[in-house]
Every structure is written in C-alpha cells, then in structure tokens.
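One chain of protein is taken out of this complex; the other chains stay put.
And then subunit A:
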C-alpha cells in the first residue's frame, strides 16, 4: 500500500448526450441536474459548453439526434466513481464519457509557446516567399503590359499618320 494517491481533486472532462425524446428546455434541466451532481460532491466546474442539438453519426436507441453538453471540472477520485455510477443508471443520458485532463505546468506552457512561435515564423517565411514570387510575377506582367502599350502607341501613331495622309488634299 505504498502507492496511495495523494488526496485532492484532479481535473476531468465530461461529454454526454441527452436523449432527443425531450425538448430543448427539458434537456437543459437534465444538464442542470448533472451540474448539480458535480457541484454537490464538492466539485468545481471550470468550463461549461452547450453544443446544442446535433445529428448522431449512427442512431442510438432509434434516435437520430441528441443534445451534447461538455463540462470540465475538478473532482476527487472517490466522488468520480459515484458520479459515473449515477450517470450510468440515468435513462435520460444516452452516452457519456469522462476523461482525465492534465493541467499544463508553467514549463509546458512556455515550451509550447516556443514551438508555436517557431511554427508561426516558418509560416510567415513561407508567406513572404510566396509574396516575393507574386511580386516578381507582377513585375514580369508589368513589363509585358508596357511592351504591349508601346505597340499600341505605335499603332495609334500610325493611325494618326494614315488619317493625316487620307485627309490631305494631295491624294487626289
């Protein structure tokens, strides 16, 4: 018995589906019930996300839709087992999943920030390269347009000359 866990809350995440037999308001009362279960056993909810009515990937108990709800909370291990039991016996809830979530330490956050900065830098460099290439292309295009412009001016001047010749009285 040397490896007993130190007492104290750990961080969990729960996602569950409420049956589509109920209306949205009834589903919300069910969500409130689960919330009460957690808070009554000295749990602390840190995140509350209601996904709303979603289509299930496959029918569960002949139902194609369900209401999804996500919680993140701190709870003690003993209380978690009780919560699991209660949710399993609940007919209103089609499916649920409880996952442990590791809270990131300061070092990890720093490391991730570093990696993110690196990735951002790489992407910025790539974009720069793309932009420079585009600029080059545009320059080429401009050169082409100027060339064609020259040709146009040539044609225009020729036209003017022609008109001048045509209008001249010496033709006849």
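Throughout what follows, contacts are C-beta pairs under 8 Å (C-beta built on N, C-alpha and C of every residue); 3 or more make two chains touch, one makes a residue touch a chain; residues count from 1.
Everything below uses one rule, namely that contacts and distances are computed from a predicted model.
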{"item": "Missing subunit (named according to UniProt) among the choices \"Ferredoxin\", \"YeeE/YedE family protein\", \"Small ribosomal subunit protein bS18\" or \"ABC transporter permease\"", "value": "\"Small ribosomal subunit protein bS18\""}
{"item": "Residue touching the undisplayed chain, where the options are A:9, A:37, A:56 or A:87", "value": "A:56"}
{"item": "Sole contact to the chain not displayed, among A:81, A:99, A:124 or A:143", "value": "A:99"}
{"item": "Sites on subunit A contacted by the missing partner chain, in the whole complex", "value": "15, 17, 56-58, 60, 66, 70, 94-95, 97, 99, 112, 115-116, 119"}
